[in-house]
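Every protein chain of the complex appears in place save one, which is left out.
Then we have subunit A:
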Amino acid sequence: AALLSRPAVALALPRVQCPNHPDALLVEDYRAGDMICPECGLVVGDRVIDVGSEWRTFTNEKAVKDPSRVGDAQNPLLNGGDLTTMISKGTGAASFDEFGNSKYQNRRTMSSSDRAMLNAFKEITTMADRINLPRNIIDRTNNLFKQVYEQKSLKGRANDAIASACLYIACRQEGVPRTFKEICAVSRISKKEIGRCFKLILKALETSVDLITTGDFMSRFCSNLGLPKQVQMAATFIARKAVELDLVPGRSPISVAAAAIYMASQASAEKKTQKEIGDIAGVADVTIRQSYRLIYPRAADLFPPDFKFDTPVDKLPQL
């Protein structure tokens, strides 16, 4: 924490007071180290310790290390206020024992009650890093995990499972949902377990999430496949129209999105196979085939009006 350089308030005990004016608030003169009564000017306390910074710092362009700040940046939202002191591994020859072991080898476990939570935060950051999630989602995930952890209603579950489910919920809440399979890919926990934890967390925190729509995944899937913007827009339009016209009742939005991408890409110059799309979306290619069969009959209505067809609608593959 940064050292403060404003006049310190006197502690409750021992309390110094001016003998003539007990009600007067004493003024601290930090240069001389005195506490002076403002009414009569009597110096009441002396040799007061100066809490200003130890050396002067000039503004430096680099300013990587500010010598008047010590310790890591505080994480007040997530920890219990980390004010403990740790003994780091020594440098130099004097820190080693006779046998070559380092003295003070045990870096005292700080806040052992939150050790599991810190571990989980690390795991969350690792998972999020694998799919390049921004800082705001990671922060939201950490907050969710903290709430769940403090509630203790899911205590028996593996922390990794709860962390993965929190990550899933955070992505949903931020409006950029990730499929369960995508979260599975960066976590060691099975989809089933993540799904179970997801439902339990929603019940424990008494929140609910918005339903996923086909459009949420279009931009990600299309860019992963390398499809141009026109095709992506067409696929979004097709999927939305298909759901509006209710051509695909009971199908998961991911499958419908995958089928729409297939149709749009097959109608354009950039044709992708069902296998490639299934790989990116995490959908089996038979599933894409099934959903495609449902939207194929109305293909002409589903395309946006200003779409440039490389392959006309009647020449679209029929599976």
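What we mean here is this: a contact is a pair of C-beta atoms (placed from the backbone, for glycine too) under 8 Å apart; a residue touches a chain by one contact, two chains touch by 3 or more; residues count from 1.
Please note the rule applied: contacts and distances are computed from a predicted model.
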item	value
Omitted chain (choose from "Replication protein A subunit", "Dynein light chain roadblock", "TATA box-binding protein-like 1" or "60S ribosomal protein L4") - UniProt protein name	"TATA box-binding protein-like 1"
Candidates A:C18, A:A128 or A:I254 - the one touching the absent chain	A:I254
Hidden partner chain, touching residue among A:K199, A:K229 or A:R293	A:K199
Selected residue (touches chain absent from view) among A:F180, A:F221 or A:F307	A:F180
Positions on subunit A where the hidden chain makes contact	179-180, 195, 198-199, 202, 206, 208, 211-212, 245-246, 249-254
